[in-house]
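In this view, the complex is presented without one of its protein chains, the others remaining in place.
So that you can tell them apart, the chains are marked A and B in the order they are listed, and the count of residues begins at 1 in each.
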Amino acid sequence: MTLIESESLEKRYGGGTLALADLTVSIEPGVVGLVGANGAGKSTLIKLALGLIAPTAGRIRVLGLDPLTDVEQVRSQVGYMPEHDCLPPDMTAAEFVTHMGRMSGLPAATARERASETLRHVGLYEERYRAIGGYSTGMKQRVKLAQALVHDPELLLLDEPTNGLDPEGRQAMLGLVQRIGTEFGISVVVCSHLLGEIERICTSLVAIEGGRLLRSDSLSAMTQHKGVLAVEVDERVDELVARLAAAGLEVREQGRELLVRFDDDKTYDVIRDAVVDLDLSLHRLEQRRHQVADLFRDPVAGSEVGDVQHA
Amino acid sequence: MSSTPEGVIHDIGYQRYQGQRLGRRYAMWSLYVHSLRTAFGLGRGFKAKLLPWTLTAAAGIAGLVIMVVGTQTGFQLVGYVDLVANLTYVAIILLAVVAPELVSRDLGSNVMPLYLARPLSGTDYALSKLAALISSVALTLGPAMVIMFAGNAFATKDGMTGVLDHAGQFGQGMAAVVIHSVVLAALALPLASLSGRRIFASTLVLALFLVTAPIAEGLAEFSDNPEVVGMITPANLLQGVDNWLLEGTNHPVGVWGPMHGVVTLLLTCAAVGLLLLRYRKVSA
Partner (left out) sequence: MTTNMIELSSVSRWYGNVVAVNDVTLTIGPGVTGLLGPNGAGKTTVLHMMAGFLAPSQGSVLVNGTPSWRNPEVYRSLGLVTERESVPGYLTAWEFVHASAVLHKLPDAEAAARRAIDLVEMGEAMDRRIGTYSKGMRQRTRVAAALVHDPSVLLLDEPFNGMDPRQRMHMMDLLHRMAGEGRTILFSSHILEEVEQLSGTVQVIVSGRLAASGDYRHIRRLMTNRPHEFVISSSDDRRLAAALMCLPSVSGVELGTAGLQVRASDFGGFTRELAKVARAQGIRLSQLLPSDESLERVFSYLVAS
């Protein structure tokens, strides 16, 4: 079943702001990244998906249902984690998540059990009986995730789940989202501005810009090989360049790396043998891939920086 | 019996939920129960319980004193219905504390998006909260009525007729409790929902009831129809309604009774309308 499907979806607000324009997209199950939509576009799409607002044109289906007419069904199968703080400081996590489970239609006893289980799965143990007000940002993000997960939704909408976290918290949250997608078997749509995070955890990606679809594709299709090998050695780069060129390879120096055109598997052997013959240290050898960031790069201005930055 | 060692690893991984999902009505009921518990500080610390329980106890003690004096001396200080009116200030303090607790907290800590992403709508949310607030006022005032009736019915010297007489008065008193609870809660909740800061919300609620009272009094001095100008303060308005609809009250409003009734009805409807409008705006 398609997670979210839209046809010529348009949303224009009272003031004339066009948040979404002619958006036709079909989001398949998996961990899906939603990028590029800053402000209006992103939150508008979430509100449309939850049936909180009506589109001005076109249509949207969530899990095959119309969020405007099948409000209850859609919302009981969707979990939503907002970007900003949304937790009452004077309740305990256990109490709050239980309450939210009941709000999603879980019977009282089930809500209590599932709240406890869900909090354990997101990594909150004894702390769950303390008031949320005393939690760290990382713990609060976990509670926000737990309340979206407590009723076992088919689809989880996560809005900037790593917002405000430091590197360690970020990594933990990403691991969690990935687990939800794979182990728990729940489809996730995650909004993020950080393309590296998207690349790491998502199976597919939807890029929206100016309210329009920029691209929707699987991540593997977006990060295909470029047909270029990156080679990094410690010293005597010139000698290696000369050597590879002599073997008929096309070589370009960029920053600390050599970019070698990949012709066929023999290219690998030529590089290996050149390194051995020159008695060099090989620090890196890899197929260069396209990056999600290429989507947003201006063809002229960005290309140079784009390649250097990966050095 | 085999003696081979046995072992098993249980799956405590994530479990999908196949059971039933109850709908909107259940969510509303749950929210109502949750809010009512919150109103009386159940499941919370001592501080949250202090005020609502003190007020309920105060109202109960008032009923007890009147009942004891009445049964011992034969002189009833205040009737059932008038006691409810006299307890209006207790209700107002309760509302100033509980109404913000019920709605401002959710607004202030930004919990609304989490509710609205769930089956229940903004209107459902507002109505559940209103029902909880009405109930909490009724639960604060009601016990006083019960105490008065129980004591009087027990002590009556007129046998069954005495009991029935008090039952009638008790019924009138409970009707007043219901009317007062609905009207006061309906007026207080939209005010409290204007601010996410509890202190502001409390101030707004108190202002409605406490600022209008002296103004009404001042205006009454210069007016030919003090009953009419009195309507600008909810306490007087409700007394007028009591006098019109119920028996045994001491605040006659004469021919103005129906007008009090109509104004109260309009005011209540307007307040509920505003409340619903407010929560429609929260959702979009």
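Structural remarks
Simple rule for what comes next: contacts are C-beta pairs under 8 Å (C-beta built on N, C-alpha and C of every residue); 3 or more make two chains touch, one makes a residue touch a chain.
Just so it is clear, the structure is predicted and the values come from calculations on it, not from any experiment.
Among the displayed chains, contact with the absent chain in the complete complex occurs for A. Interface note for the absent chain: among A:236, A:252, A:272 or A:290, the touching residue is A:272. Here one chain is not drawn; of A:196, A:227 or A:248, the residue touching it is A:196.
Within the entire complex, the positions of chain A that touch the omitted partner chain are 35-39, 137, 164-168, 170-171, 193-197, 209, 234, 265, 268-269, 271-273, 275-276, 279-287, 293, 295-298, 301-302, 305, 309-311.
Basically, only the chains that are shown with their structure count from here on.
One simple way to say how far apart two chains are is to compare their mean CA positions; for chain A and chain B this gives 48 Å. Residues of chain B that touch chain A in their complex: 13-17, 19-24, 26-27, 30-31, 34, 43-44, 105-106, 109-111, 113-121, 283-284. Listing the residues of chain A that touch chain B in their complex gives 47, 50, 52-53, 71-72, 75-76, 78-80, 82, 84-90, 95, 99-100, 102-108, 110, 114, 117, 121, 147, 151-152, 183-185.
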